[in-house]
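The next block holds one structure in the form of structure tokens; read it before the comments.
Moving on to chain A:
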Amino acid sequence: MRIGYYPGCSLHATSREFDESLRATAVALDVELAEIDDWSCCGATSGHATSHLLSVALPARNLALAEEQGMQEVLAPCAACYNRLASASHSLREDAGLEIKIKEILARPFANTVRVRNVMELYRSLIPQITEKSAGRLKGMKVACYYGCLLVRPPGVLAFDDAEQPTSMDEICRATGATSVDWNLKVECCGGAFSLSRTASVIRLGRAILEDARKAGAEALIVACPMCHSNLDFRQSAMTQSGETPMPVLFLSELVGMGLGLSARDMGMKRHFVNTGPIEKRATETAAQVAAEAAAKAAKAAETAAKATAQAGTAPAGKGVA
Partner candidate 1 sequence: MAETSNGAFEPKVTAFVCNWCTYTGADLAGTSRLQMSPNVRIIRLPCTGRIDPLFIVKAFERGADGVIVSGCHPADCHYTSGNYHARRRFALFLELAGFMGIDPKRITFSWVSASEGGKWRDVVNDTVTRVRELGPFTAYRELAGKP
Partner candidate 2 sequence: MSTSGAHGHATAPATLAAELRGKTGQNPAECYQCGKCSAGCPMAVETLLRPHDVMRLIGGDRRETLLEGESIWLCLTCEACTARCPNGCDPARMIDALREMSVARAPRAVGAFHRSFLDQVKANGRMFEFGLVLEYKLRSGKLLNDVFSTPGMISRGLLKFVPSPIKGVADVRRIFAACEREAARDLHASGADGRDQ
């Protein structure tokens, strides 16, 4: 499988581990990520907060490039980029006047045919492979899937999952054997857009999210958005009261990677601010346990098969120990 790839600015800098872990899982799952050559910034929040036209034109350039480079689908792992790209593509489909204007500004052929995907959509389509390859490695690990706002809203535009009660990320986590806890603030905003300009708001919102996840028994928070990640990871010390254990914040790709047995180092997890050591250790433990259980089961099966053979006395050797 080959899919266009739009890393966006964050994945090239502050969220490099998202990029690295995503690429690592892609290799493990036989997915080729073809980066759009010479992509530019989508404009992010600053774009649409100041000019609607700009907020469509910047993503449109990248969609046009993808088209030129023969891509039908583009993966935009960053939630903000995904939201901007998908919204721009949607606006252009809905508004013929805007489309004309944008084509004029781009001054390059553009048919708006590329479909924009997020990581959840990618992994969701790979659930059978993930299930198979991870063989329940993370069984028993409890995680809280946090979708935030950018990946599910507005519902009319980003309609890949239910806007109020999304489940794709939970399904993906479950494919690794992990348990996704039932909690309340899955789609609440973490304040990402104010990460740099209004820290107090971000801390207030992040604290509520962490508290709820903790209450639900989660050992880690799983995210699919660099902004959520930098907020909840980098600022977590300010959101946590003394005595509370820190909550590792993992990119979905990192969790999938752990499920697939990839090393934390390969996935750049050392860059996290909240120590991921404990959760890595948990993963190793659960994996060992799962392996032990599997071995025990296999042994038992072999035993019964042997017994059966012994009783029948005629079956060819080796049967039943598959």
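We adopt the following convention: a residue touches a chain if its C-beta (ideal position, glycine included) is under 8 Å from a C-beta of that chain, and two chains touch if they have at least 3 such contacts; residues count from 1.
Candidates were picked such that all candidates are chains of the complex that A comes from, given by their letters.
Just so we're clear, the structure is a prediction, and the values are computed from it rather than from any experiment.
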Touch-positive candidate for chain A in this complex, from 1 or 2:
2
For chain A, which residues are in contact with candidate 2 within the complex?
9, 12-16, 38-41, 43-54, 57-58, 61, 95, 101, 104-107, 149-150, 152-155, 163-164, 187-189, 191-199, 201, 204-205, 230, 234, 270-271, 273
